[in-house]
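Removed: one protein chain of the complex. Kept in place: all other protein chains.
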Amino acid sequence: MISFITNFASAIESLAKIHRLLPWVIAYILLLFLPNLITATFGEYYVDLANRCCLFILLAVGLNIVKGFCGQVTVGHIGLYAIGAVTSALLAQNYGLPFWLSAPLAILVTCCAGLVVGLPSVRLEGAYLALATLGLGESVRIMIAVTPALGSSTGIMMIPAPTIGDYVIESFDHYFYLVMTAAIIGIYFSFVILNSSTGRAFKAIREDVIAASVSGINVPFYKLLAFVISAIYAGLAGALFAHMPPGYLHHNNFTVIEMVTLLLMVVLGGIGNIWGGVVGAIVVTVIYDQTKDYYFYQPLIFGITMVFLVVFMPRGIGGVIEQAIVKRKFIEKHEEQNLGTS
Amino acid sequence: MALLETRGLSKSFGGLKAVSGVDLKVQPGTVHGLIGPNGSGKSTFFNLVTGVYQPDPGSHIEFDGHDITNLQAHGIAALGMARTFQLLRLFSEMTVLENVMVGNHCKTSYGIVESLLGTSRVRQADQNMKEEMLDLLEFIGLANFADIPAGELSGGQRRLLALGRAIAMKPKLLLLDEPGAGLSPVNVDKLMETILGLKERYELTVVVVEHILKVVMSTCETISVLDHGQKIAEGPPEMIKNDHAVIEAYLGRELPDDEIRNAIRGQ
Partner (left out) sequence: MRNWTKFLAGLAAGGFVLSATAALADEIRVGITMRMVSENGQKYGQMVMDEIGLINEAGGINGHQIKATLMNDECKSDKGVANANKLIFQEKVHLLIGSTCSSVSLPIVDVTAKAQVPQIIPHSTNSQITQKGSAWVFRVPVSGRFYAGVNAKYVGENIGKKIAYICAADAASQNDCDAMQAQMKSQHGADPAYVAQVQEKEVDFRTHMQKIKSAGVDGIMVAALAETMSRALIQSYEAGIGTDVRRIGSSSASNAPVPKISGDAVKGVFYAAAYSNADTRPIAKLFNQMVKDRYGIHAPDHDFSQAYDLIRIVEIALNNSDLKLTNSSLAADRTAIRDAIANVKNYQGLASGPISFCAAATPQCRDGNKTPVLIAYKKGGEAFETEVLARVNMPEDFGL
């Protein structure tokens, strides 16, 4: 299994040598055929499921930036998702803006909100930060719940689906192209950020705040930046969710339960591991869907899974694989060195 | 002109004065030792100078012609001050190469927005930085472990990496907090050789806090001695060795045998 993954990774690396974007383009083209494949083997409902997976991938990848890379505990991510969704929905409904305008504006608004959610991180850490962000996230939901203009209890209905010219993107497979594109771009930029000086600054803050600051990293600035970047992801996911047929938003889609599910995805996949987050989002969404008939036990199973994960697999699926790859490398290095000296 | 100068540097935690009224000058191009018994305020001094702690009002710190008294740690680092920690504080989940690249953070040639977009300039700059940092790793002997997480290194390798990370900042002044702690005497000598090599290679000024007096006495041009947060002596090693106050601070007041026996019996 591990050798398969390392072989796979090296194959991708050799593709990337031809051109940096080649593996991404190939992956994208292959994914374009996914709806047909899914419809043929599983049925068209599973394209809808794939769409939801893509939304959660965006959310999980975004959350990973602030939590995984930068190490800031946030439980307010779902609130940002809500802000993105509601903003885009209202702009489209009240001002007739097309999705292509309302979504970027929603992302902008979400960024500002991300800044606010991130502010406590400058002073608070760990559980206190979690509490502060939880409060902010919940207050967003409550705000939506009690304000008629934001949908309050009836929700926002009939949010128009995105259109290109006269064509309305509303079928499962066409919406898939939209959310899948967003997810791929999201994952790609997540890697770009991770491998840049900004990504290194995030990780340094996660590892040791003091060492990071004396290395010249403006810690408060980068913490806020991490929150803002994750807000871009949440805002985009929110907008895509709002306009996804049947185009309905209700505040109870943004509760703490959703936040915990999101955390489970990131923890299961591996905190700080981009592919881990992607895998976690897919696994949790699909398992949740497939175990619907056991609704009675679902919360229990989810709770137990979370506990077991934290205790026995704190680095998640991605972490386990990563660790195995590192071990391999390490052994190889030592063998090389031994060979070199003898 | 001194590279680093403190005037009336003080810091109290609650009622405890960890550092009080320390005046200190570090001349450029020298190796300056800072010694003192446990709890004498050496680490606090480092933390104040590097901006990890904010000094009490009335303190004044000047570095390379800039008033850095109220600057934050990252601002001070950007001016060219680097340090190591007694407990290393490596980024242990990041690779060895990434650790030194973080050290090089201030020298990043591209802006934040560019870094988020991953432009070709970013890739080029990162590539150049990587090569430069691999050279540095080569010099300190860690090039082979460049893509291994720092946490997997052995104790000695970690100390080297901590040093490498500080050097990667291309500092004017390097503050070393007990670089030899936990190393065997042979390794300490080796480490000091590396440090002096780095000093020559990168034209550094070094301030070193060290418990092992032999190291300090053999490498430092000037030594300052702290006790109970105050500077009690300063001068070249020969002078410090024979300073009465220093001996007392280190060994405590000499006691006659009878008094010691009584103290043990609790009388």
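We call the chains A and B, going by the order they appear; numbering starts again at 1 in every chain.
As a convention for this text, contacts are C-beta pairs under 8 Å (C-beta built on N, C-alpha and C of every residue); 3 or more make two chains touch, one makes a residue touch a chain.
Quantities reported herein were computed from a predicted structural model and do not represent experimental measurements.
S.K.: Touch partners of the unshown chain, restricted to the chains that are shown, please.
M.R.: In the entire complex, chains touched by the missing one are A.
S.K.: For the chain that's not shown, point to the residue among A:A16, A:L30, A:V122 or A:V146 touching it.
M.R.: Considering all chains, including the one not shown, the answer is A:V146.
S.K.: Mind listing the subunit A residues that contact the chain we can't see here?
M.R.: 1, 3-4, 41-46, 48-49, 52, 142, 145-146, 152-155, 157-158, 170, 172, 241, 245-253, 289, 292-293, 295-296
The rule we apply is simple: only the chains that are shown with their structure count from here on.
S.K.: Express in whole angstrom the distance between the two chain centres, defined as the mean CA positions of subunit A and subunit B.
M.R.: Roughly 40 Å separates the two chain centres.
S.K.: Over in the complex, which subunit B residues touch subunit A? Could you list them?
M.R.: Those in contact with subunit A are residues 50-52, 72-74, 76-78, 82-83, 85, 89-94, 98, 101-103, 105-106, 108, 110, 112, 115-118, 122-123, 126, 144-145, 147-149, 152, 165, 169.
S.K.: Mind listing the subunit A positions that touch subunit B in their complex?
M.R.: Against subunit B, subunit A makes touches at 20, 189, 192-193, 195-201, 203-204, 206-208, 210-219, 225, 229, 272, 326, 329-330, 333, 336-337.
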